[in-house]
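Here the complex is missing a single protein chain, while all its other protein chains stay put.
Per-chain numbering from 1; labels A and B assigned in written order.
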Amino acid sequence: MSNRVLEVCGLSRIHGNGCPLCVESTGPENDTNICPHCSSVVAVHGVSFDLFRGEILGIIGESGSGKSSTVKMLYFDDTPTAGEAVFFDNGERHELFRQNAAQQRSLRNKRFGMVYQNPHLGLNFQVSAGGNIAERLLMSDLAHYGEIRRRAQELLLRTEVLPERMDQNPKTFSGGMQQRVQIAKALVTRPPLLFLDEVTTGLDLSVQAAILDLILEIQQELNTAMIVVTHDLGVIRLLAGRTLVMKHGRVVEAGLTDQILEDPQHAYTQRLVASSL
Amino acid sequence: MNIHYEFPLEEAGYAFGFLDEYAKKEVRRTILKAICIPGYQTPYASREMPMGRGFGTGGLQLTLSLIGPDDTLKVIDQGSDDSVNAVNMRQFVQLTCPGVEVTEKLEEATLIQSRHRIPEVALTESQVLVLQVPYPDPLVVVESSEARRKVMHAEADYSRLLVKLYEDIVHFNEITISHRYPTRINRHYVIDPSPIPRWDIPKLNQSPALILFGAGREKKIYAVPPFTVAEPLVFDDVPFRVEDFRDEHGQRRACTRCGATDSFLDEYSDDNNVKIYQCSDSAYCDGQLAQHQQREGKA
Partner (left out) sequence: MQPVLLVEGLAKEFFLHEQRETIPSCSNVCLESQQGKLTAIVGPTGAGKSSVLKCIYRTYLPSTGRIMFRDKSGQSTDLARADEHQMLRLRQHEIGFVTQFLNCLPRKSALDVVAEPLISVGVNRTAARTSAGDMLARLAVPERLWCVPPATFSGGEKQRVNLARGLISRPRLLLLDEPTASLDPGTTDLAVKLIETLKEDGVAMIAIFHQPDLVRRLADDVVELAPPMVVKDNNKECLS
């Protein structure tokens, strides 16, 4: 289908040597990630999903569910032990895990955006906020100082970072503002695919709301496909059209977000929804 | 020579040029590889030299590997043939390479070893310039892991270096790097051209002479081959500028010794604490002075 952006099939990640019994001894039915026979950790197993252009997919789960690990592999921060992922871009197919390191870096710098929970992963604290955004533009071969400055200003304005803070080091910013700079940095190359990993976790509620608002507005404007990883049902309800529920490395349920929240089928999903404050 | 612990030269068993032939072979092969990959920092086993690291052991190893009995060597330090280091180097070569001529006149030299300056007069195709390098890698300021730096060089990903230049322009309205200005060679590798001033950077571009860079402590050799493109890192709208020797009235300063207004000037304070300016390239200054005297003699 011409509308598809990402096709993930059977993605798996095992930490440790692994053994033939790993998969059947772990998972939600066995209530563990750790294989009792070889002590390997099955962080992710058999995750498959599609992502369409302009869609927001939510991945929800508790700690240890494998949600962040899944996304890390798609963003090349980690390598899978099995599985495939195909990225469709401008009519081209890119098999993500068959690319060489240079091709992966090129995709990561130019076609993907990533916003991390921890700003230290997403931002360079040795340069100013504007410099962070400039860095991303410079990686995409833009070499005009005036143009770089203009685009950085534009994006920071769009993410509601005060213009006078553009030349300041993000070390001095509040958590919410650091996230905004991350978002600006991730979006400056107008990537077709954006990963958001627990971006509002740890922020004050009012700030959370503002950031989620911003993400939605930007998504409507740019029609970026997004994968939002969170443990917060409220975030999923607001942002995602479809959601995957993960537990112990497996997807236990997948469906339309409102259906997951109002008519959960799997025992775990029911428990999760019932526990939401 | 101290007879208690030194042999006479003929008995001591040193090869021509102090280094044994195997060492020279390795250095020459490294030079060839460096020429084939312009700007690439080629690693080599830097030998122990009879002076401390940081005093030009890299440059010296290049010189000793290339020099032959038909060569004429010029050694300068900060542009001057008279400075202590230059004199020591020159004397060492004379001691270990019998028959080799040394000179202060650029036009007579076939091999020039220099610390931190390129001579004012353009070099020719039959000359080789050896520069002494303290830190070969321009990325060392932005990335401390050598493995990651190698990947960045391989992929020509200098964005973090360019961000540093961007930050300079943001804070000071211009790029403030004065020496060691990062320069892209043959449109791929960016080198640290050693602590030569910006004034000398344009001389790297399309140079008729071969320019070699030796870092003894860091054990790297790299090269700018003849007639190769060498572009300082800039932004499209912020061009590269060399030093501006104009005074407060906008007049270009002249060397107080020879009157030249087209050379790189060093700034000194004289005995009365007045600032005076002189050509950094002493041989060039001498040449200008000789020309004046000739003209005056004729007049």
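The criterion applied here is as follows: a residue touches a chain if its C-beta (ideal position, glycine included) is under 8 Å from a C-beta of that chain, and two chains touch if they have at least 3 such contacts.
Remember, predicted model here, so these are calculated numbers, not experimental data.
Contacts of the undisplayed chain with the visible chains, over the whole complex, involve A. When the whole complex is considered, the residue among A:Cys9, A:Cys38, A:Val86 or A:Ala209 that touches the unshown chain is A:Ala209.
Think of the hidden chain as still there; on subunit A it touches residues 52, 55, 209-210, 212-213, 216, 220, 237-238, 241-242, 254-256, 258-259, 262-263, 265-267, 270-271, 274.
Basically, only the chains that are shown with their structure count from here on.
Computed from the mean C-alpha positions, the centre of subunit A lies at a distance of 49 Å from the centre of subunit B. Within the complex formed with subunit B, the subunit A residues making contact are 101-102, 105, 124, 126-128, 130-131, 134-135, 138-139, 143-149, 167.
Interface of subunit B with subunit A (complex): residues 142, 151, 154-155, 157, 159-160, 162-164, 166-167, 169-171, 235-238.
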